[in-house]
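Everything on this sheet refers to the single structure shown next.
Other chains of the complex are left out, but the ones given are in their true place.
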Amino acid sequence: MTAKTSAEKVQAASDWWLTEIIDIHPGEIAIRGYPIQELIGNVGFAEMIWLMLRGELPTRGQAELLEAAMVPAVDHGPQAPSIAIARMSVTCGLPLNGAMASAVNVLDDIHGGAGQQCMELYYEIDREAGAGGDLVATAGAVLQRRAKIVPGFGHRFHPIDPRVEPLFALVDRAVARGTVSGRFAAIGRAVETALKAGRSRPIPMNIDGITAVIFCELGFEPELGRGIFVLSRSVGILAHTWEQKRQGGRIKGPLPREIPYTYTGQAKRPLPRRREE
Amino acid sequence: MTAKTSAEKVQAASDWWLTEIIDIHPGEIAIRGYPIQELIGNVGFAEMIWLMLRGELPTRGQAELLEAAMVPAVDHGPQAPSIAIARMSVTCGLPLNGAMASAVNVLDDIHGGAGQQCMELYYEIDREAGAGGDLVATAGAVLQRRAKIVPGFGHRFHPIDPRVEPLFALVDRAVARGTVSGRFAAIGRAVETALKAGRSRPIPMNIDGITAVIFCELGFEPELGRGIFVLSRSVGILAHTWEQKRQGGRIKGPLPREIPYTYTGQAKRPLPRRREE
């Protein structure tokens, strides 16, 4: 690497922090080219999310479908580790941002990753089936190769997930309107059909499966499926943190005082006298 | 504490995790009493945020004002520590949730707290002035007692913050429609007027000051002002994380390789031989 001039170094420092998202000068802010004062009051929050992530504004139909997918993902109760962690954190003295951070951090592969993994499944079936392929057959073949737990399908808690049907209805309506193609709605249904094969009980689609349909229909990469889920779940995390704060409590662990944890380790023993090399 | 029966201990464990936000049973989810399938497609994301935090649905005007306040707060560029931290994190191998967590964590008192502190200022002026009090005089008196840096006012980067005027226009329109009372719009203006006193240059309201007006008009507690800011800024954090991920980069520090950090510590010295008691 040949020696750089000072001017080149200054440019290197600027370029080290390079973005296409936002342009800021004293008195001026533009996001993806749009002056902020034009966005305010004319663009909704879901449209803003789309603009920030994709670089262009969505159509009204696209924004509505995105928003519909974000609404039901906001919460699933204090038994969810993310929610429990947020609640415990605030009783340790953390401000809201800190409690939210400890919680958002755990929306990882297993708790929050199912949507992303389900999108990857759908995209794989889409690629393999090609334009005119048999989706049910392709789905069956892909599932054969994969692990037993199919992301997006199953009833870990809900025999029938109450969020699926209304969301699928919105997808079908969007297909009818031409907002989305319907390709991934078909793939999602194909997976559900393929999963019926040879089973007495069906394995229905769950919330991760239907939001994956929506995010794929809207053209998001799988990882952004998780990112958008994080934005949604942050709402529940905030709400529960706030509620716990007003309930009070200090240094809240997982169990009340009456219930001790179980110790199964070594019985009491004395420290050894001498420890050799 | 008298000994509890097993049944009482089980109840204590359940009550240890007590919430009014969400009710979940197999096949059923209700948020603040509303079945989730009724919320889907009928309630927007801003309305959902309000419902989760406040327990009731907002009016359309309230939801629009909340959404308008959330839109411009989503980003302020890669020089903001929260954004820079998210970008660096993803180059260390973190998934999106992890990068977002490290970033959200720093939206604390100084970087993200101004809105909350400004709300506290407005509420203090509101209480002190009372129903018919002189807002400018009260603002002046309160400001006298406080530190030099007034949260919500000033031009750390922007001489005139381009986000203030369009947001104030929306507030004034909401006042005209009866959506909000206008009390805190008046207080915000009173602070700006009080800050002109004895100065050659005015100290204009900035984004924190106007969003504080909005959140106070909408009846939120100051801490939730910060919480809602976190929800907004999470969008920019996600967008920048995603952009950095696609740009590539490994173990990205704050400066490019060409620019070393400055060391001003001890000159090189040998380790001392013996260190006494």
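All chains are identified by letter, namely A and B, in their written order; residue positions are counted from 1 within each chain.
One rule holds for everything that comes next: a residue touches a chain if its C-beta (ideal position, glycine included) is under 8 Å from a C-beta of that chain, and two chains touch if they have at least 3 such contacts.
Not measured: the values here are computed from a predicted model.
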Number of identical chains forming the whole complex, with 2 shown: 4
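Heads up, the rule we're going with is that only the chains that are shown with their structure count from here on.
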Inter-chain centre distance, chain A versus chain B - centres from mean C-alpha coordinates, in Å: 21
Contact footprint of chain A on chain B as seen in their complex: 1, 4, 8-9, 12-13, 15-22, 24, 26-29, 31, 35-37, 39-41, 43-46, 48-49, 52-53, 67-68, 70-72, 74-79, 84, 87, 95-98, 100-102, 104-109, 112, 157-163, 165-167, 169-170, 223-224, 226-228, 230-231, 234-236, 238-243, 245, 247, 252, 255-259
